[in-house]
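Missing here is one protein chain; the remaining ones are kept as they sit in the complex.
When the chains are written out, they are named A, B and C in that same order, and each has its own residue count from 1.
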């Protein structure tokens, strides 16, 4: 790709550009389909079967089944599309956003009530804010992780969050 | 309407602008539906019933049933949309275009082979070319009309053309 | 002649719509948010326009990835509130103004903005939440609305500069309409927020308040802020703020008139993931 991308060094952030859009086309179009009540019902009745109607990659399907939104985004998903999955599950935008940080729902909610996440240290990769890669996952999930580290096999950049339904 | 319309003084010509588009919205969307083979079949099986599925004006429906393309255009139709009706009938673009002049199919075809209609006298309303209102209909239809004029009730600006199916 | 009399700016958070629809406006969490619009609600009653030109963005609702218009103007007679996955919001349908919309479309296209004309579009929280905030829960919205959708979902989104210039073109278009309509232009979206990734929940009060300051007094300079600054400072979804520059560019001081009057300014954190900002500017 030869598109200029001045936005690749923002920590914890994926900009939905043409390349991501191409990667996530079917994933996002699947999400759009959940705007119809009958499709939401069919999806809920048999998630795997519904997903198999779409030419998505197996990785994308697994990420959806695991409600791993960070993984969905790394596979080309965009939050406005992915939000349709959360809506189908009856989850709010706050629950969805929080699920990507590793914080519990309450931790995230309290962070927002406290004025939100600071931009300080989180503007550029290499600073030391809470959104930097070395500080993931955040909150309770991070504390748990430090107590009992995951097996070394874990190549997924974003561990599963406590709030996400398996 | 306060749109500037420098194109209202071109004889025998309707520019498809926002106002026409609004007027002809459902007529044109009906035409689009004929791009699907099953809709063409349903339309052919019972034209009136198919038309009644669309929120078109009675005038628009009558103009379609009469294949009166000039009337369709005066009611907001656009030729690229209306062409789908002709395609459904198995008619070519040349047959459709010719049907709007009053010429027979052969007359129109010969005019085209002869180099087409001249722009001379047909640039501005008030000149004296063959596309001017006072010279309608053209060709055989015009000659017939001069022999036996229509009853004075005729408010339709464009008489029915011989080639159009009733 | 039609005239833009005022501009209104506001965030359009979906949770605000949900709070209103579920009767939570008096809860301690939401009460300060809705209180911030008390002035605006009364002001809108006292200054009811004939038409609202509402700049918003679609959130993967009317526009899928099949077709992504940079700028889309609604010329339809009406628009249905969308089902975004939670079921449609229980709000009135939106009545359009096809005649003025078509006029603006023609004029703005002839000023070299390559609009997409839209005649069928369900409208999502981006359009209905600002109406709810400014009108409460009426049986019908107070006047016709022309929806104007801006792509801020897939990059590249239009620059702040392009948005500001578009606002100027819209003002010219409105003023060349030959009926005496009172038109308001609303810019919605923002303020700082990020809905994705480990950086979700970013809020930047300093940036937001700088944005409000400059939007009032230095919009031309503000228009030159590049996208990347929005992303770094205001979060990945903070980019929605470029839409406020469209409304601001349509104000008469930009075309040499007197400075507008600031009728109201409000800022609050948080509403769900988002900082809420609100501004009312009246032309003089």
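Observations
In the analysis below, a contact is a pair of C-beta atoms (placed from the backbone, for glycine too) under 8 Å apart; a residue touches a chain by one contact, two chains touch by 3 or more.
Values in this document were obtained by computation on a predicted structure and should not be read as measured data.
Looking at the complex as a whole, the chain kept out of the display touches A, B, C. When the omitted chain is restored, the residue from C:32, C:87, C:138 or C:156 that touches it is C:156. From the options C:37, C:86 or C:113, the residue with contact to the chain not on display is C:113. In the full complex, subunit B touches the hidden chain at residues 6-7, 10-18, 21, 25, 28-29, 31-32, 34-37, 40, 69-70, 73, 78-81, 83-84, 86-88, 90, 92-94, 96-98, 100-102, 108, 111-113, 115-119, 122-124, 130-131, 133, 135-138, 158. Interface residues of subunit C with the unshown chain, by the touch rule above, are 65-72, 105-106, 109-110, 112-120, 154-156, 158-159, 162, 165. In the full complex, subunit A touches the hidden chain at residues 1-4, 17-19, 21-22, 25.
The rule is simple: only the chains that are shown with their structure count from here on.
For the pair subunit A and subunit B, the distance between C-alpha centroids works out to 55 Å. Residues of subunit C in contact with two or more other chains: none.
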